[in-house]
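A single protein chain has been omitted; all remaining protein chains appear in their positions.
Right, subunit A next:
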Amino acid sequence: MSVELDVFVGNTTIMDKEVYQLWLNGYTVNDAVKVRIEGGVMEECEASAEVLLSDTMDQYRTFQMCERLLHHPAKLANQLLFQIPPDRQAMLIERYYAFDDLFVREVLGKKLSKGTKKDLDDVSTKTGITLKSCRRQFDNFKRVFKVVEELKGPLVENIRQHFLLPDQLARDYAAIVFFANNRFETGKKKLQYLTFQDFAFCAGQLINNWTLGAVDNMMEDMDVDLDKEFLQDLKDLKILITDKDLLDQHKSLVCTALRGKTNVYNEMEANFKNLSRGLVNIAAKLINAKDVRDFFIDLVEKFIEPCRSDKWTSIDMNLYLTHYTNSAHILDTFKHHAVWTRYMGVIKSCILRLYHD
């Protein structure tokens, strides 16, 4: 004796948020039922485990049928098969494209290829996120990437329009796409302490300031790639460390400004040349794609770690970077003010974000 077929179809498609989340999380029907039972729905609604099972299966089926549409969220609004109120549609899309920070840290900056996808079971074991959920998230990244890769115009806006995502989520996806495209290394041990939001913030900075789209002509250019010309120009900054006079002058200007204002003055003074060399060298190397990948490692190794070992506070950091940036403009022989500003603006906000006390 068994239920052979069990179907419920509403004119307005009924979707339970809780079950949807369980489905997204990759739970099997039976696990989902267990979770729901523990959640106490049964007592609330005088239901039995059987009823829960039937409901869960039914919902899962609905979600599976909807999934095809969720891959192209714009279709969800003008498809005829399911009658879903707009607010529900928005919820479905938002949750479908939501991702786990733990997961995204694992694949951030990796090529969104089949190879990476094959490694997802390792990611799953490591993060405790079900493989099914990992795959969904990965496929989402890849899908968004593929669609916006070739599109012109502002990245965030493109994502928002094509996938009908809320602003914040669209920004996150922009970061993921940007990282994947430039293959920034984020997995090294030294970077483990950083959260996805740290990187997303930096990505935002880079997109807004260092890409082609960041300069004038927003419409025609792309946000995904860094501005090659700018990277070329960055090489000119080398003068700040190669020219001995400039370096000394820069140091003394910064030291004068900071004297008495910071507790780590001595360490700062002692390390100035190393730190400055670190930052300028990063700038100079960015023209090589390979070095772009190491951008964050370099930042951490060359700047953040030394400062941290000297126990700088964020305030110290902020103070130092402000004066470091500004003093360069006072240098007589330094001509590359625009590039310097464009470079240091991003570097400063990134470092401040990446520097955890």
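One rule holds for everything that comes next: a residue touches a chain if its C-beta (ideal position, glycine included) is under 8 Å from a C-beta of that chain, and two chains touch if they have at least 3 such contacts; residues count from 1.
The rule is simple: contacts and distances are computed from a predicted model.
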Protein that the absent chain corresponds to, by UniProt name, given "C2 domain-containing protein 5", "Geranylgeranyl transferase type-2 subunit beta", "WD repeat-containing protein 18" or "CCR4-NOT transcription complex subunit 10": "C2 domain-containing protein 5"
Of A:M57, A:V123, A:L226 or A:V339, the one touching the omitted chain in the full complex: A:M57
Which of A:N11, A:Q192 or A:T333 contacts the chain that the document leaves out: A:N11
Chain not shown: contacting residue from A:N78, A:Q192 or A:T333: A:N78
Touch with the omitted chain, as defined above, among A:D87, A:E150 or A:D332: A:D87
Residues of subunit A in contact with the chain not shown: 1-14, 44-48, 50-52, 54-55, 57-58, 61-62, 64-65, 75, 77-83, 85-87, 89
